[in-house]
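The structure under discussion is supplied below as structure tokens; questions concerning it will follow.
All protein chains but one are shown at their positions in the complex.
All chains are identified by letter, namely A, B and C, in their written order; residue positions are counted from 1 within each chain.
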Amino acid sequence: MTTPNPLLHVQDLSVVYRAGEGAIHAVQDVTLSLEPGRSLGLVGESGSGKSTVAAAILRLLPENARITSGSIVFDGTDLAELSDRNLDRLWRWRQLAIVFQRSLSALSPVHRVGHQLDDVLKLREPGLTEAQRQERIVGILRAVRLPDRVLRAYPFELSGGMMQRTMIALALLCTPPFLILDEATTALDVITQAEILREMERLRAEFELTTLVISHDVGVINAIADSVAVMYAGQLMEVAPKERFFSAPAHPYSKALIASVPRLRGQSGRLTGIPGTLPELHNPPPGCRFAPRCPHAMPRCSAAPPPLYQIAPRHTVRCVLYDQHPEQRP
Amino acid sequence: MGRYLGRQLLTIIPTLFLSIVINFALLHLAPGDPARIYAGQDIATEAQIEATRRALGLDDPLPVQFLRYLKELAQGNLGISFAYRRPVLDLILDRMPATLLLTGTSAVIAFVGGALLGAAAGRRTMSRLDLSLSFLSYTFFAIPAFWLGLLLILIFASKLGWFPTSGMRDVRAGYTGWRAWLDVAHHMVLPTLTLVLVQMPIFYRITRASVVQQQREDYVTTFRATGMPHGRIFRRYAMRNALLPTVTVFGLSLGFVVTGAALVEIVFAWPGIGRLTLDAVFRRDYPLLLGIYLLLAVTVSLAILLTDIVYAALDPRIRLR
Amino acid sequence: MSGLPPTEPLLQVTDLRCLFPVRRGLLDVLARRRHAIHAVDAVTFDLQAGEVLALVGESGCGKSTTGRLLVRMLKPTSGEIRFRGRDIANLAGSELKAFRREAQIIFQNPFEVFDPRQTIGSSLRQALDIHAIGTPAQRDQRVHEALEGAGLSPPAAFLARYPHELSGGQLQRIATVRAMLLEPRLLVADEPVSMLDVSVRAEILNHLLDLRGRYGTAIVFITHDIAVARYVATRVAVMYLGAFMEIGTVEEVIDRPRHPYTRALLTNTLSIDEELPSGERIEISGDPPSPVNLGAGCRLAGRCPFTMDRCRTETPRLRSVGSGHRVACHLVEEANAQASPAIPAPPQSATPPRPSSRV
Partner (left out) sequence: MSSRSSGRTRLNAEEIALLERQLREVSWSRRRLLGRGVALGLAGLGAATGRWAMQRARAAGLQTPTAQKGGDGTLVVIVSSDPLSFNPDFQVDDGGFPIASNIYNTLLSLNGTYEVIPELATSWEVAEDGLSVTFTLAEGATWHDGQPVTSADVKYTFEQIVADPAAPAATLLSPIEGVETPDDRTAVCRLKQPSASILGFIAWYGTFILPAHIYQGTDWTQNPANQSPIGSGPFKLVSYEPGSSIELEANLDYFGEGPYVDRLIFNIIPDANTALQALLNGEADVLHSPSPPASQVPTLQETPGIKVALKQYPSVYYIGFNLEKEPFNKPEVRQAIAQAIDRDQIVEIALAGIGSAATTFYTSAISWAVNNDAQAPSFDPEAAAAALDAAGYPANGGSRFKAQLVYFTASPEYGDIATVLKQQLAAINIDVELVGLEIGAYGDRMQAGDFDIGLINGFQGPDPANLRIRVGTGGSVNHWRLSNPDIDRLLDEGDAGTDQESRAAKYMELQAILARDLPIVPLANVVVPYPYSDRVSGVFFDNDDPVASQVGLNRFTLTRIARE
């Protein structure tokens, strides 16, 4: 089985925030690979570090955050090594774009939508004439099924769904090969969310996009990802193809997470949650960060972070329960 | 937009009327009998006080006085000053140019300077620039204007001799033509500096806070992600958003420009309306005070209107909602 | 479900309406033009003691307003809210205070409802202080027990803490404890778990259900997530633009939805189930219209793929389609009249395949 070269490969990424009470180890040794055309869902609850991973990939971390180790290789170049200026000129938006959750405030409230789209295009593709830019923008708007009047509108005049489509249009403006959807549909109503996700599926094919989908909602991941990566408290717990993840989750956290999700079908009795609370990230447990809440925890879990075990093709788990497959270590 | 303006204009009229009623009532109900004051408080006989009361038109019942005032007002007559026995409008107009020159100039400089410095500090919080500017802003905010004024006089007029001590022109020299303008400009420096220094911290702090807040807004992150340089995001987007609250405060402060800055006018012997107002208060010069208050109400209303227009131009959410 | 006999519901809501006037400007006032948002429109239902009714709908559908009306945080524009046989729509003063002891509400964001400068202990005691329940010592005791009962132990560890020292889940649990300290007969829970991570939701929901079991409290559970509603509710009401579209038992509404809007909600809800919710996905297009000055006709007319002429002119009433299952839809009504159970397929099937089916 030949695996194509990944478009994005994140290796052992760690991010630390400086904060009042000391350093917060928000992301620890995260390794992710994303092949061209694929869609990876990065799922995790609050504090899991999933959005920090996205920010690190785009080098948009806040001032008090720092990548302490690891590489972010995109199409053969380590983004972590690039200067900001270089990143701005060649990579941001031309190669990597992002759609944020907070769509209603994601554009300047006092400038027209068209002006802001045009401004970005002008910046990224200075060679285009005004007419060419106009043509490109109108084309993209149509691609995301927005009426032309959006150009003349201000953000507050658009509904949540339209605004989110606008943000997708903005992301696609320079037809980047890679797109991050960071909780892109979280603020939307059920029906609109489904609509936008369907739209994204269509655009993924149309624009041949490779996407990293970040969400706390496994339903969203199920709707749009090919494979799933689960994060907990800054650590990557499990990576698996979507079907395998939902049918046979391996990590105790993954299992508990899926069990917590209320369903529309099947048993409706009591929901099961995960007792306990997130560990404090400025002083994380030395071993597996899930160990304090894990029903299967054993002494060695708290000793050192468990390694990743490969338990099936494309399926890795960071849990010592899978130590009986030593030959499958990656 | 037209509808919006029409609406705003319509609300000004009742506002003005209300302010006239309230001013009139407050003045006349406040303690202190102008007749007694104008007759000379201790030595005047009751007959003299009564005569003064009649002369000032204060012997009629209050409603009659109010209706008379309204009637005069309707004919564009602001009345005759108790103290100066001259039309209130003339007295105000006498002082208007000096007032507008000083307070207007300093308001504009304070606004522009405060906004620029606030923006510079807000862009890089905790930088050396930010820390020193913030320290200065707190310092000057805490200094009473008249004290600062005197300090500037002692340093720049008495010690260094760079600027004249006070007044608006060199009374001895009596310049004419362009020299006269230069002379006024020379006299303006210290009072303007005083007002700018005490007002700038307000604009500085509002702008700084607003810039800091705007830089945390999601759209800034969006544009950062597109690879737009900080400076461009700041100039094109954050600054305009950040200026909204500053503009509001500036607009309101413009409304008060006509009333001058009494304490600074006193320290620098600047012939502005602030001093006239203060004197009128002490003298219980009702017509003059009513005139000044009415002027204030009008200009504040207009300033609010203007601010609304500017705000609406800057912020479509106001304009279109 | 003890208490009152089923023939006398705890709560009987009849034709409840709440209009928020919109004053657009002086010219409107002068011209005596009136605008109003129909936040809640002709809502009618009843609730038995110990029952859990879920109010489900998208943002702005009026479900929160309804909740606030039920506990009289808001005063209805018209209509009747009979609580234990007594209309509470126009209560005031001490009567209102007495009623509020029996009807509590909890909100989405617990950080906003606790005074950040007060310890948890004093916030909790305050609830008892206001209604002067027991001696101070008894109040402390009761607070202690309640925390312990909610699994927040040792209680002393929580009593002395401030809201910001707790996680959202813990604080929401304490908010629930506070609401239940007075052993109310009615609890309105307004999106109590939507801010919380999915793994801690279960605790809150289970806690709520435990409390219901213990005190026989009836719960009106407001949520945008119909899947959550399925877990906590005995009955579900689906709201759209201030009006009930469908109401019935959980099984009826979720397994056998009749209203196109309910079906749209269900079929668009993202899930991780292999099996799809009933029927073909219903596509409701566009955004909801402005709730200002709604005219006659079905609120969904225009967005609904089954819109008929009648839908645009005549407001459908809630009509029974089975035991306790009521639907406000002309189509359902007509289908019933023709004794045909099925709803026709959507007029066009050019919709893309369901996302989850794509691999």
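In this text, contacts are C-beta pairs under 8 Å (C-beta built on N, C-alpha and C of every residue); 3 or more make two chains touch, one makes a residue touch a chain.
Bear in mind the structure is a predicted one, so any value in this text is a computation, not a measurement.
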item: Displayed chains contacted by the hidden chain, counting the whole assembly; value: B
item: Touching residue (missing chain; options B:Pro164, B:Gly255, B:Gly291 or B:Pro316); value: B:Pro164
item: Contact with the hidden chain (one of B:Ala120, B:Ala269 or B:Leu306); value: B:Ala269
item: Absent-chain interface as seen on chain B, which is shown; value: 31-32, 36-45, 47-48, 50-52, 55, 83-86, 91, 94-95, 98, 146-147, 150, 153-154, 157-158, 161, 164-172, 174, 263, 265-272, 275-276, 278-279, 281-283
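One rule holds in what follows: only the chains that are shown with their structure count from here on.
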item: Geometric centre distance via CA averages, chain C-chain B, whole Å; value: 53
item: Residues of chain C that touch chain A when the two form their complex; value: 58-59, 167, 169-170, 197-203, 205-206, 209, 224-228, 230-231, 250, 254, 264-266, 268-273, 275, 277, 284, 287, 352, 355-356, 358-359
item: Of chain A, residues touching chain C in the complex; value: 45-46, 159, 161-162, 189-195, 197-198, 201-202, 216-220, 222-224, 226, 242-243, 246, 256-258, 260-266, 268, 270-275, 277-278
item: Residue ranges of chain A touching chain B (in the complex, touch as defined); value: 58, 60, 87-89, 91-94, 97-98, 100, 102, 105-112, 116, 119-120, 123-124, 154, 156-157, 167, 170
